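The complex is shown incomplete by one protein chain, all other protein chains being positioned as in the whole.
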């Protein structure tokens, strides 16, 4: 098979093949009355409009909006933009197209870090925990949810909102906590358990399909309370888990957003809880600024003001790094 | 035994006996160097300063600050105010002083409504619920917590913050819900279960001792999440409780404060949840205004502006009702 | 005459007739240089784009944007949407088209309740008032403004913002007040007068034409102050109206929005005023959630977050009721 | 009679006489059991504690708290502060003590400007108005309320909160408006009428007794709506007053606070209304800073931060001017 | 050369010539595959879409988006709007087209006042200052920056955001200060220096090119701190400039926005600083309302609510003045 072409590498006149996410599909009529398919495709490098002019009915049956697709076609230009004329299209799945190079990571934004390597580092961090009870609850939950943890985003539309973003965010926080918990003379294992579990409810709040969205549980209950349930369900099975420690862990999860208006039903009430919140906030903000600068498309050295910081950000004299 | 004299009925020169809450006790020296006890007493009619001049050491051992006391003494006047000179004082308990008329309801603010009658009305309301699952969860929780429900306040320092205030608030809400749920064509049993259970976590958030205060669980977890735990623990034992119904009940409890900044981790997302919040808000505000007018001690037809509404309230041309 | 076809019942290929509101009309040129009319029509079931290709000048003279129209035409499909090709069009009025079934209620959103029945219920409620002075002021104002009250919306773009929405909102509130005023041991007639008159200024603040908008008086003065004027003008003609009662009624109207930032120059300062505000708020919020769920067009069980509650609302496992 | 001594001029050991406001009076017992009167007196120069040791019952009948009093006594020092031992005391009134020099302006804070001179300037400003209708409404209201206008404060506890403060504030604003209205090419008479009448409702909102307080009308209705009533009552009697002009004047009064949260039911909607609000705000803020600096008693060049600006204010290298 | 035609004077069928700002330029293909230029032009009277159908490549090389252009063409109508078919187009500059009437003031919004006359008035105001030190710093800065001061806007997108807007705003403020500083018995020269220098940093914060935008310094430092730098750099060269006076001038510049959330690092702490802030605020708000009314394009007597005041503004019974 020919090599896969990313959307950002499309060139006028080229005939390409590749895997993309179909984000919109409409059956329309031309002015002349003929049917055609009006399609929008996306991969982790960009977005392109596409058309199916021939065998429209047959092609229309092969895929739905929201599905990954395997495509062959020719790149044209229409009104200053690339447009793909689709010659062949099929629903893509790892089962049928994996051997041709299909990987969901091709079609959605992904963490710049390898999930398997991040996983190993987290396993090592958990391995170094000394409090047997906290170690037990963390390792149980991570082991039982490994598959999902490897790919989950950290949010639907805020920080680390991409494949394996959850792991990236938790690993960042764990590294920072590793330094700061002893620095402030705190219970390091409690801080680390808080870091590893504070957002665990997001596994059930967000559906980690190709397009992240809120689940019913996410909308009814929310990740904060879901996460505490998950942790308490495991704790109940651990003999002799100290009551005081359980309540502190509960509190860390319930208070980690730090403010009531950010949907935390509690504000941090002891130093370990406060540190988890502050590290969470620090790592999220650093990621958000990085994304805001990367995603800006305005001219000049400065972004526009429509980002989450509502101020112009400096992209550097030579553009973003 | 002579009849009990309320603090509001104290008259200069009278010798009285009665039951009061000791809210402060200090051992001090007179200028002349003699020891005396400086005490503040309170009952549900008012507050008075008191002194023990004789047998100070012996008396000092008989009671602590925060305890109910049985007292005999003489009313004097010092600097325009009544002052009680204590002749005899003992710690009061229902066990030892119940037969002399001691009742905690004498020394703390109480609901104007009889708790036993309110209880019967609530039992009747629960009896009329038709949804078997919701009826089961509500009746189980109410039956298991009856003793505490009869005396619990609805808050530490806001609305219905007095003995049996919880029952009064829930009964008010239930009566309103009885009218409004069918009026808005909602699932009445769901609204009613929401009304009866929305604040149930306060049983564990607030210690219903003579002076209401927050428990460790209250400070670490908060009544919203505690209450949902209590409800879910019962639901788990009820066979065939519909998942969808459970999630809706969860959501009603989690969202009943109505706003994130009031510590609700969710905002109402369907009409039954919104109605529970709105009735809760309505009944709480009505109670708060009644209390604010009753508790105002300023002259004239209007209260001062230091109440929770931060505006002058009208006490009426003839004072408060 | 053939039966009227609602826009939501349009089917490709059908030839229809009906009454619609013309919300936009533009005279344009085709690429070929020919004139045509580009029109948008609306009724209480939906919206449709329409074109006039023939006799354009003649047709153009027959109606203006903003007017109700009687239309005959054929339904086609253009770019996945219905498009009406108009064959005949005339301005519609009750005078000329009433006998063919024209009724303004066909072309604007209307209350789901019959205005005449609502009117009768309100008359009955007023009839039961016992305070002669309050009864007199309410009945006078309602009688003098009957025609307008039957059709007025309760707001331009918020709750009950449709034909007869005013009546629906006031009747809801009156039914709730009927239960709650005695429940809280308040002056029921004062609460009821407050409910019936609190928004009366909206009759002059909002023009109840087909498209509701603010009047000059609405923009300069606002419904709160206008409404108090209307009430005081009537009270001046009622002999012996107690001064104290007049001030309380004034205050209820001036404070009914409940908060300064919602343009109330006063906050409720006694229990009857507070109750009117709380019932107003409760009924408005219940209506707003019902509308937000009905008007949502997103897929799935949940609305998007662009509604007035700024949160996802649950449409139910089977879509909205 | 000896000359009057202001409180700020009290010297230890002096025997004085003067007129003061009794702001507190309490009948108390000494430790020895004797009755005495504990009194606080104030005049426009300061405050002093005072005692009546002799003929206590007789003296006690001669005056109430809240009344102006004529006093003779001796100045002593107790705990670093002056204390007045009262020898003779009577209620003061203009009728009985006017000839001895009593004037209410002695015992309450007063404007630094002479009210009669300010009145003349305002009469002259009104005289120059050219719009006959606006001139008529302003001059009528000012003439009818002259006595009260001469002494009224501009607020209970904010800017210009002293005798004749109303006149001082309005005159300041009128002088500014005289320059700015033509500068911005506005209808000067409309701006001037707005300036002169915007706060007129305060005549009925605030009782201008020795201690300013809110009236029943002030609490129920508020000065904004009361003021508009006063203006409209006069306008109704003026033939041919243009409707458009009346609505604009209404709007200026209703919007002069500028923001909803400051209890304005409208925000300024045309340039004349905006200018009246901005001048009002400017003159009030300038007065508040002057008062905050004058009233500060902390050491050093800077005030503390407990003033209305919540920042340290510069009193100057040499203290306040 | 024929006279210049403003965009607002375009009439269908006319052939025109004039100078405009090219705000957008795109090279596109027609459906038939031919290249054309799609252009948007603007002058101080309005905006128009334009097309280049012939000699597209040649024309495309003659100008860039963002440049002023000299244009000849024919006015047509497309979809109810004017469209200019360009026949000849060149980049315009004062050097090459000045003699044909080109002036940047033609193509960008300008102050309604003549900059040279405003300059003379400001020079005269500076000339009347009596404090030698303040006069020196103001006159030095104004003299050194004369060219830029004559054309600079007062903001990018808020008040006085047009050519010579800076001068217009400062002159307005100076006239007001001339009246108010003595009225409040303040140091007039200090107020005047504050007025003349408070925004001086905008000369370096905003690039006064045809399209105003923020400079690097503007984004990194901001006009408040830049302005203080400019003033202090001059003061350092003035012998004997009193330290106290320098600090006060510093403070006036740092606090002139008046509120922290408006990016002032200080709030006004003495009367001269407060007055500069209040005059700045007053003149800016008056200008913003004037612009909001002028720029509104909705029908009727009232603007829509999308302006900076978020309320409907009155355009007058006869439209805006």
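Worth pointing out:
By letter and in written order, the chains are A, B, C, D and E; residue numbering begins at 1 in each of them.
The rule we apply is simple: a contact is a pair of C-beta atoms (placed from the backbone, for glycine too) under 8 Å apart; a residue touches a chain by one contact, two chains touch by 3 or more.
Predicted model, so just to flag it, every value in this text is computed and none were measured.
Judged over the whole assembly, touch between the missing chain and the shown ones holds for A, B, D, E. Residue-wise, the contact with the chain that is not shown comes from A:271, picked out of A:103, A:131 or A:271.
Residue-wise, the contact with the chain that is not shown comes from A:289, picked out of A:40, A:56 or A:289. Considering the complete assembly, subunit B touches the hidden chain via residues 26-29, 214, 216, 219-220. Listed for subunit D, the residues touching the missing chain in the whole complex are 77-80, 301-302, 312, 314. Touch with the hidden chain on the side of subunit A covers residues 172, 175-176, 179-180, 183-184, 244, 266-271, 274-275, 278-279, 281-282, 285-286, 289-290, 302, 309, 311-314, 316-317.
Criterion: only the chains that are shown with their structure count from here on.
Contact with subunit C and subunit D alike is made by B, E.
Path length between subunit A and subunit E in the touching-chain graph (shortest route): 1.
In this assembly, the chain whose C-alpha centre lies farthest from subunit C is D. Superposition angle, subunit C onto subunit E, using Cα atoms only: 120 degrees, a multiple of 5 between 0 and 180.
Averaging Cα coordinates per chain places subunit B and subunit E 63 Å apart. The residues of subunit E that reach two or more other chains are 302, 312, 314, listed in rising order. Contact between chains, per the stated criterion, is found for A-B, A-C, A-E, B-C, B-D, C-D, C-E, D-E.
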